[in-house]
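One chain of protein is taken out of this complex; the other chains stay put.
On to chain A.
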Amino acid sequence: MDVPNPDIDEVGLLRLREPAHRVSRKAIRWWSARIAMVWTILLAGQLVWWLNTSSFGELHMWFFVGSVVLAVAEFLIEPRWRYRVHHWEVTEDAVYTKSGWLSQEWRIAPLSRVQTVDSHRGPFERMMGLATVAVTTASANGAIHIEGLDQEVAEPLVDRLTRAARAAREDAT
C-alpha cells in the first residue's frame, strides 16, 4: 500500500517471528489449576441455584450439563493450547512476548522505555515454582507480563532487565 517509506517497500511481505523461548512446561499445570478453580466456583453456584428453584427445572439441568461440557473442554484444551502459543524473548534492546490462545497478542517494548521491572508469584505459582515477570513503561497501557516462568529463569531475568533498563536510560540522557 502507499505508506511512503523506503524501509518497508524493499521488504515486501513480512512476518513476525516467534519470540525465542517457551514458558515453563509447568505452566500447563498452573493454567489448569486456575481454570479448575474458576469453573468449580461457577458450577457450584449453578448447582445451588438449580437445586433451590423448582420452576425451569429441566432448562436448568441442560444449562448445567452444557456448562460441565464447556468446563471439561476448556480444562483439557486451553492450557495446552496456551503452552503452544506463549513465547517470550528479551534482546539487547527490547522485550517481546506472545500470549493468548483463542485470541492472541504480541507485545513489544523497547528496554530504553522500561520504567519498572518486578516479579510476582501467586499462591498457585508458588506451589509449582513459577513466577510472573512484569515490565512497565511510561504508558499506562504498555505493561508486559511474562507468565509461567520457572523461578530459576525469572530471577536472573529480572536482574538482567533491571540492569539493561538502567543502562539504556543512562545512555539516553
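Just so we're on the same page, contacts are C-beta pairs under 8 Å (C-beta built on N, C-alpha and C of every residue); 3 or more make two chains touch, one makes a residue touch a chain; residues count from 1.
Quick note on the criterion: contacts and distances are computed from a predicted model.
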Complex member absent from the view - protein name from UniProt, among "Phosphate transport system permease protein PstA", "N-methylglutamate dehydrogenase subunit C", "Anti-sigma factor" or "Membrane protein": "Membrane protein"
Where the unshown chain meets chain A, residue by residue: 1-5, 7-8, 11-22, 91, 93-94, 96, 100, 102-110, 113, 115, 137-142, 144, 169, 172-173
